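Not every chain of the complex is shown here; the ones you see sit where they belong.
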Amino acid sequence: MADDPQLADYPVQSSDKIRFADTDRQGHVNNAVFATFLETGRVEILYDSRTPLSVEGGEFVIARLELDFRAELKWPGHVAIGTRIASIGRSSMKLSQVLFQEGRCAALAETVIVLIDRRSRRPRPLPPGEAARLRTLTGATVEP
Amino acid sequence: MADDPQLADYPVQSSDKIRFADTDRQGHVNNAVFATFLETGRVEILYDSRTPLSVEGGEFVIARLELDFRAELKWPGHVAIGTRIASIGRSSMKLSQVLFQEGRCAALAETVIVLIDRRSRRPRPLPPGEAARLRTLTGATVEP
């Protein structure tokens, strides 16, 4: 993953407010909460209120998460979440994400999301229209 | 609520394992997690695998929670959860609960649960069979 990530390279920008309950006895935000912040970035693409990825009878599930912890997140404060689509497959996509607090990168992540059939729980192809919209979210850094 | 609560007075006994992530920066289990432990006791009555409270098209929701914190809960360890039905109304019931860790009472709680219609979200009467089963869970301390 990138050595010096910039939030501006991620076309979808979200944020979360860090909660007191996100901390653990080590005094910082618990590591599992990083995965929750990444989810915030993901779902704002998948369920975007203007143009949600709507696939009748389908559901997006996470298949793989790679998460590099670069710095601690501290309460109180906000976390800025940058997300871009890194690649799009037949029934899946890979997202690249970053977490920042006060201008400092706290984490980088890659996530694989798969579209499954709600009933059979098996992968199904991304509809062309949805794939096209996702391609608009790839961001500058992956373009030639 | 009782001054010297005994776990044995609560006919439904559950337990939860305290997780590292349940702690907060004060070093102890975060107060909101107490409500999660109480939920464990409640759902083991509502969704009991042998005799679940099954009400076609109905759903149980919490209407009120009163929670007295008596002691800190510490990680690592388990929490013992005692639950009894304190009273049964037309479409609701009141539960009395206690949380214990290593023989020490950490919390007492009273919860009001209401049966609502899944669609209208309005209260609906408890079926007689369900009310009868709930009456078996009132425990020794509330009997004359």
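Each chain carries a letter (A and B) given by its place in the written order, and its residues are counted from 1.
FYI, a residue touches a chain if its C-beta (ideal position, glycine included) is under 8 Å from a C-beta of that chain, and two chains touch if they have at least 3 such contacts.
From a predicted model like this one, the values you see are computed outputs, not experimental measurements.
The complex is a homo-oligomer: 2 chains are shown here, and the full assembly described by the structure file contains 4 identical copies.
Assume only the chains that are shown with their structure count from here on.
In this assembly, the C-alpha centroid of chain A lies 36 Å from the C-alpha centroid of chain B. Residues of chain A touching chain B in their complex: 20-21, 23-25, 27-28, 30, 32, 75.
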